[in-house]
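Here the structure comes first, spelled out in C-alpha cells, and everything after it is commentary.
With one protein chain held back, the other chains of the complex are shown just where they sit.
Here the chain labels run A and B in written order, and each chain numbers its own residues starting at 1.
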Amino acid sequence: MSASPTFAQARLRVRGLTVRRGERLLFADLAFELAPGEVLLLRGSNGTGKSTLLLTLAGVVRAEGGSVEITGPDELPQMHLLNYQHGIKARLTAAENLGFWRRMYGETGVSVAEALQAVGIGGLAGLEAGYLSSGQVRRLSLARLLVSYRPLWLLDEPSAALDRDGEALLGRLIDAHREAGGMAVIATHHALPLANGGGITTLVLGDSP
Amino acid sequence: MTVDTVKQPNWFSRLAHPGYFLTWTRYLVLPLAIATILAFAIGLWFALFNSPEDYQMGDMVRVMYIHVPNAWLSQLVYGTMAVSALGTLVWRHPLADVANKAAAPLGAAFTALALYTGALWGRPTWGTFWEWDGRMTSTLVLLLIYLGIVALWRAFDDQLKAGRIVAIVTLVGALNIPVIKFSVDWWNTLHQPASVFTAEGPRMPPSILTPLLVMMLAFTLLFGLLMLVRMRTEILRRRADTLSRQAALAGGAK
Partner (left out) sequence: MRAFQTLIGRDLRLAVRVGGEAMTLVLFFIMVAVIVPFAIGPDRPQLMRLAPGIVWIAAFLSMLLGLDRLFRSDDEDGSLLLLRHSVLPLEAVVAAKVIAHWLVTAVPLLLATPVLALLLSMSWAQWVGTVLALLAGTPALTSFGALGAAVTVGLRRGGLIAPVLILPLAIPVMIFGVGMLDPLAGSGALLFLVALSLLVTVFSPFAAALALRAAGE
C-alpha cells in the first residue's frame, strides 16, 4: 500500500447549475468552486434541495443546466457519497461489508481493520451488521470513506445518529481529509466540530431574494 | 450595433413545445374529426354496398374491411410509440412521453379489435373462433405487451420518471417483436404445417382494394384524431397537476 496520496490537482467546479424536481425549480445558476482542503457547508430548511444538490454533484440527478466538473488524479469516480442509506447488508459482518466496498471502490485507502479501528468499532469486526446500533452503522459507513481514497466527500447529514463522541470523531475525520488535500460538500443542520483552518464556506439554499 | 445571440429554436422544436402544441392543434381537431367521419362514411358505403361478396364466405368477407385496418393500426401504433420512446430517451422531449402515454391504450384497443374481428371472421372460415395461427398468436402477444405498458404507466406516481422507463420497455419490445413473430411462425409450422390463413392473396381486385384502402385511411385518421385529443388532455392534466401542486406549496409557505 502506497502512502496516502495527495489530492493536489483535485478540483470541484460547479457552473450555472440549475436543477428542477418535477416542475419545481430548486435552484438556478448555482456556481462555486472547491480547491484541495476546502469544505462547503450546505444549509437551508427542509425541502430546499440540499440532498438533491449532493445527488446532482454525484451525477445521480440530472441537472437541467450547467456543469459539474470533478477533476482528480485519475479517471475513476472521484467522490464518496454518504447519506441516510448505508449500503450495509445485515447478514454480512462489519468487516465483510467494509471489505466489499473497499474492493468496489478501489483499494487505495487504509486496510479494513485500520478503518474500523479509526471509527472506534475495531472490536466489532466479526459481528454481523444487523446487530449494530444505528450509531455504529453510521460509524461503519464513515469507515467506507477511509478504505478508498477519493478527493471529494459528499456528506448528507453525516452526524445523524451519532453521539457526542461520534460527532467529535466525524470532525476529526473531515479535518484529516482536508489536511490530505481532500474536499467535502456537507449538508448539515448541526454545527460540526471542525478545526478552524480557513477554507470553510457556507452556502444557504432556498433563501432566494 | 447589437448582435442577436439568442439562438432561434427551429420550427420543429417550436411546434413541439407543449404550450405551442396546445395552440396549433386546437384548430386541427375539428377538421380532422370531419375528415375521419367522411372517410368512414365513404369507406363503409363501399364496404357494405359497393363491393362483391366472396363466393365462399358471402357477406362475412366484409369483416375484412374492419379487421385489416385494425391489424395495420396495431403495428402502426407500436411504431409510433417506438419513435416517441426514442424521442424521450435521446432528445428528452416532454411531448414524446405524452405521445407514448396517449398511444399505448389506443394500440391495445386497436389490437383487441383486430383480434375480435379476426375471431368473428374465423368462426365461419375455420369453424372456430380461435385458431393458434401464427398471425393471430403474434397479435395476441402484441396485445399482452401493450397491456403491460399500460399497466406500467399506471403503476408510476411520478409521470416524468415513468416516461423514461416506459420508453426503455417500449424499445426493448420493439426489438423483441420481430423475434416473437419469427418464433411464433416457427412454432406454428412445427405444429400445423399447412397454413389456414390463405384468404388474402397479394392480388386483389380493385373492387375490394378500393374500399379496403379507404377504410384503412379512415381508421388511420381515427387514430390520429384520438391521439391528438388524448395528447391534449394529458398535457392539460399535467398542467392542472402542476398548478394544484404550486398552489399547495404556496399555501404551505404562508
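Everything below uses one rule, namely that contacts are C-beta pairs under 8 Å (C-beta built on N, C-alpha and C of every residue); 3 or more make two chains touch, one makes a residue touch a chain.
Being a predicted model, the structure only gives us computed values, none of them experimental.
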From B:115, B:145, B:214 or B:235, residue that would touch the chain that is not displayed: B:145
Of B:22, B:35, B:119 or B:169, the residue in touch with the unshown chain: B:169
Touching residue (missing chain; options A:31, A:60, A:113 or A:168): A:60
Contact with the hidden chain (one of A:104, A:168, A:191 or A:204): A:104
Touching residues (missing chain, whole complex) on chain A: 58-62, 76-77, 79-81, 83-89, 91-92, 96, 100-101, 103-106
Interface with the unshown chain - residue positions in chain B: 89, 141, 144-145, 147-149, 151-152, 155-156, 161, 164-165, 168-169, 171-173, 175-176, 179-180, 182-184, 186-187, 190
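The definition used in the following text is that only the chains that are shown with their structure count from here on.
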Inter-centroid spacing, chain B versus chain A (mean Cα positions, whole Å): 48
